[in-house]
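Below you will find the structure I want to go over with you.
With one protein chain removed, the remaining protein chains of the complex are shown where they sit.
Moving on to subunit A:
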């Protein structure tokens, strides 16, 4: 039995029946990590010792007969911009290369409370600026579907970790689509929750009005289990929403009859024909199951990417002002304080981050503020209006997650515009603060394809229902990456 091949739900049952202990499971994952990590480069930091200590604690609690969460004893990981007490958190940036947070982010605290085992911190783009770790200050993460690295495909660490079995589930962060885009390119499930549904306290902010933490999982059941633990109001986050959190496992219903699904045709421009064909296949399947699929107009979609670029850069230039060599991270010594700031920031930030900071500063400066920043905020209103109108008629919207398969991303590591435009289907969702799910839907040329479902604010339940129905009725087993198979065979 290969434990890293099992879902959270299955592992939880095995531990419940005392067939395995959390310590054994953690050791199995550590072995898996030592097998594949040199090729995948999923982690920035591994937390082996604390993981084993946590696992033994869970085993003791179970032995005492305490009631435990389904996540108790489950090995997981999270993006390296989510603060973890006593465990290095770098934002994949040289400027925070040695930062050890003295506190946990709220999501880290909740998972710890549930007894989930933190295996380590996943590679991201520096301060989350990108869609596939091409901008990590340390190294890119290999896409496990591109086993021989022939195509140079890279991906997000948190999605690759789930795809290849280095963690049973992960938490990622999503400013323009990172969770959904990298989940799609790794054949796993990723969800960006509604803005405010999951606390951002302890998430090192890049663009505060766009950032959101969400789960990456192997299947829809696991997604519901993780959401149950991380959603909910938090007094430490002023933008946290005071809404009741449902039991998301109740939304795992295999039924979409009568559900109205909108198809925004603007999202199909620039989409690769083979990806469009997969979308069409999903539409036919949903119609066969009784859903009503119709086109819907979202006329301002083409303006979402430039507006997002302006808003995210403006917010980043302000948020990243705090990194100055005074309180944490890198300090480059200099005679006077102003030179110390400049030298620290110039050596600590990478090229893409510097460019965004300068662009953000430019669009917020006198004379440009109205032309760019206010204009972008007005476009944001129009994007929201497009969604509001669509949701008057439809329960959810269906689009591709990425316009192309993963084979094409990461090919322009120095072209920041091309990289940004790869998020053309995902970033409007961040502007509007909506929840959106990416779920795997087959393969094109050996690389996985992801479909995106978007719902109204705080209606994640609709996403779970449609996602679960597709998962059950297409009866597709999770695609196995080349790297996964390679090591599976080696183990015999």
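Keep in mind that, in the parts below, a contact is a pair of C-beta atoms (placed from the backbone, for glycine too) under 8 Å apart; a residue touches a chain by one contact, two chains touch by 3 or more; residues count from 1.
The working rule: contacts and distances are computed from a predicted model.
Matching "Translesion DNA synthesis-associated protein ImuA", "ABC transporter permease subunit", "Aspartyl/glutamyl-tRNA(Asn/Gln) amidotransferase subunit C" or "Thiosulfate oxidation carrier protein SoxY" against the UniProt entry of the left-out chain gives the name "Aspartyl/glutamyl-tRNA(Asn/Gln) amidotransferase subunit C".
Of the listed positions A:164, A:241, A:398 or A:425, the one in contact with the omitted chain in the full complex is A:241.
Check A:156, A:325 or A:423 against the missing chain and you find that the one touching it is A:325.
Considering the whole complex, the residue from A:49, A:336 or A:392 that touches the absent chain is A:336. Taking the complete complex into account, A:317 is the one of A:317, A:399 or A:438 that touches the chain left out. Within the complete assembly, residues 98-100, 102-103, 195-196, 209, 235, 238-239, 241, 300, 302-303, 306-307, 309-310, 317, 321, 324-331, 333-338, 340-343, 345-346, 349, 354-355, 357-359, 361-362, 365, 368, 371-372, 374-382, 384, 416-417, 431-433, 457 of subunit A touch the chain that is not shown.
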